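As you look at this complex, bear in mind that one protein chain is not there, while each of the others sits in place.
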Amino acid sequence: MPHVVPVGYRHRVPKPASLIEAHRLVKRFGDFVAVDGVDLQVQPGEFFGFLGANGAGKSSTMRMIGCVSPPSEGVLRVFGLDPIKDGPVIRSRLGVCPQQDSLDEELTVLENLVVYARYFGIPRRVARQRAEELLEFVQLSERITSKVEPLSGGMKRRLTIARALINEPEILMLDEPTTGLDPQARHLVWERLFQLKQRGVTQVLTTHYMDEAEQLCDRLVVMDHGKIIAEGSPRRLIEQYSTKEVVELRFGNLPPETVARRINGRISEHCERHEILPDRILLYTADGDAAAEAASREHPAPSSVLVRRSTLEDVFLHLTGRTLVD
Amino acid sequence: MVTAVLATRLGRLASTPAGRIWAVCLRDVTAAHSVGYTFLLVVGFLEPVLYLLSMGFGVGGMVGEVVLADGARVSYASFVAPAMLAASAMNGPFFEGSIGFFSKMRYRKLFDATISTPVTPFEVAAGELLWSLGQGAMYSLAFCTVMVALGLATLGQVLAVLPAALLIGFAFGGLGLLLATFINSWKDFDYLGAIIFSMFLFSGTFTPVEAYPGPAQIIVWLTPLYHGIELTRGLILDALSLSMLADAAYLVVVGLLGLWLASRRIARTLCR
Partner (left out) sequence: MIHPAMAALEYHLVCYRRSWRGTIFTFFVVPVVFLLGMGWSIGGYLDGDAAGQGGLGVSYLTFLAPGLLASTAMQVGVGEGTHPVYGAFHWTRTYHMMRMSPLTTTDILVGHLGYILVRVTISATGFLLVMALLGIVDGAAGLAALPAAVLVGCSMSAFVFAFSATITEPVLLDVVYRILVVPMSLFAGVFFPVAQMPAGARLAAGLLPLWHGVELCRSATMGIPSQLGAPVHAGYLLLWTVVGFLVARWAFGRRLAG
């Protein structure tokens, strides 16, 4: 069933300059440096992503861009305006979908949107019409008079996205929009975000899901400990920081450590780089099939062999390491 | 034609600070349609009336008449009623401003979303104050109606006292907001309730302030409720004096200070 982007959602003529510009941006909470000298530009129409583990500084950067958190240092311009001086003006042109659904549980689905619209000075009649169109867009029309509390996680998320669109924003800010959703709900959200992108809405997304970043983002930055450690399109990042393919070898109950010691030295002949994990050995290589074949001839032979394309996950783990961050 | 012009005017007003303050208040109006809430509102009308009946007529039946500072004698019910009005005008806005606001800001994190819109922390505070004031106005109006019905005030006196009641609501609404920003858990409201209740007992509510010992008079003099009661009692017992202007000014200052400091603290909490 095709779904139309709401009529009220007018396509805006993109302005030539960067919509978001940050230079040496810093955010400190007491002694803790959450964002540590970030430089970035987001162009009109772009789908831009922040990739990083929990606590990498993604949300803090998003909150600064959303003009609800003053930068500690550095320069930040949104629509060419200063968030400190022109907060309300900037915010009137942004749509924000925060990490935690901050929906109003005392209001119905429709009321949530209409009340929110009033904060933007949108007249009641227009607000109601837009709300109905947006609820159609996020497939919540049947729940229009329902309270928020009984909605499922996916429904709440879609409602939050609809709410972020009520002012027809020029930039849509999405902080981990699919965290905690089931696969169906995630795909529905992705579809809608893609449709918005087709309409020319600039979107800024944070995520720790690599597949999400790979699917949606034109360009992304990888953040770690408040710093940007890599930047580029998903494809370029994979090319730059990983190999084309990855082979995953498993050895039944035999610990990979033991295997590695037995075939000592020969692993690196099969690949450019390898990694020994508690449950498997990963071979990073341009030609996965050849490496798999070579590995199968070894003794002990692997109990299972999987050849797959390199993903952003490989890039990410390579860049930030496998240690838990929190 | 006229409506079109009006609509554009209103439309333009909607995206001003005033429009946004109104929008914040409107959210509370929208949320207030639950059955339980309506019920609570009715009870809120009744409660001060019950106090009035019990204290004014029950206890008043034993007390008889009270001699005022100017020598006039009034029934105890007439003496207590204006103080009860002041207390009722205080309670609604104060507890809506403190408990209500605390639950919205800290517990339900409602304003985290609000400040992502053009609404500023000051507008959040002002909108919430407006809402508590509206509630206070309803309680005061109901109480005044009962006073007229029981013959404790005339229509003219009531019309004069209503703005004073609003002023009391403004002062305590602002104070409530400010205190709410200092509160960390529900348990703290026990202390807040205790303080407000003590103030209610000792602000010249049940006895003229002249009866208090000297040092106590000074403490009483500092409480905003005392000045509120001075206003309501003066207006209803027709004992007007110039000092009432000072009482009114004191309430305005308390309200403004509360609102201003609260909005600064709200900004600190929400815009980290």
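So that you can tell them apart, the chains are marked A and B in the order they are listed, and the count of residues begins at 1 in each.
Everything that follows uses one rule, which is that a residue touches a chain if its C-beta (ideal position, glycine included) is under 8 Å from a C-beta of that chain, and two chains touch if they have at least 3 such contacts.
Only a predicted model underlies this, so the values are computations on that prediction, with no experimental measurement involved.
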| item | value |
| --- | --- |
| Touch partners, limited to displayed chains, of the chain removed from view | B |
| Of B:L50, B:A72, B:I219 or B:A249, the residue in touch with the unshown chain | B:L50 |
| For subunit B, the residues touching the chain missing from this view | 34-37, 39-40, 43-44, 46-47, 50-51, 53-55, 57-59, 61-64, 66, 76, 187-188, 190-191, 193-194, 197-198, 201-202, 205-207, 211 |
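To be clear about the criterion, only the chains that are shown with their structure count from here on.
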| item | value |
| --- | --- |
| Rounded Å distance between subunit A and subunit B, as computed from the means of their C-alpha atoms | 47 |
| Footprint of subunit A on subunit B - complex, ascending | 7, 10-11, 14-16, 19-20, 23-24, 26-27, 30-31, 34, 108-110, 112-120, 270-272 |
| Residue numbers on subunit A that touch subunit B, as the complex places them | 29, 63, 66, 68-70, 87-89, 91-92, 94, 96, 98, 100, 102-107, 111, 114-116, 118-123, 163, 167 |
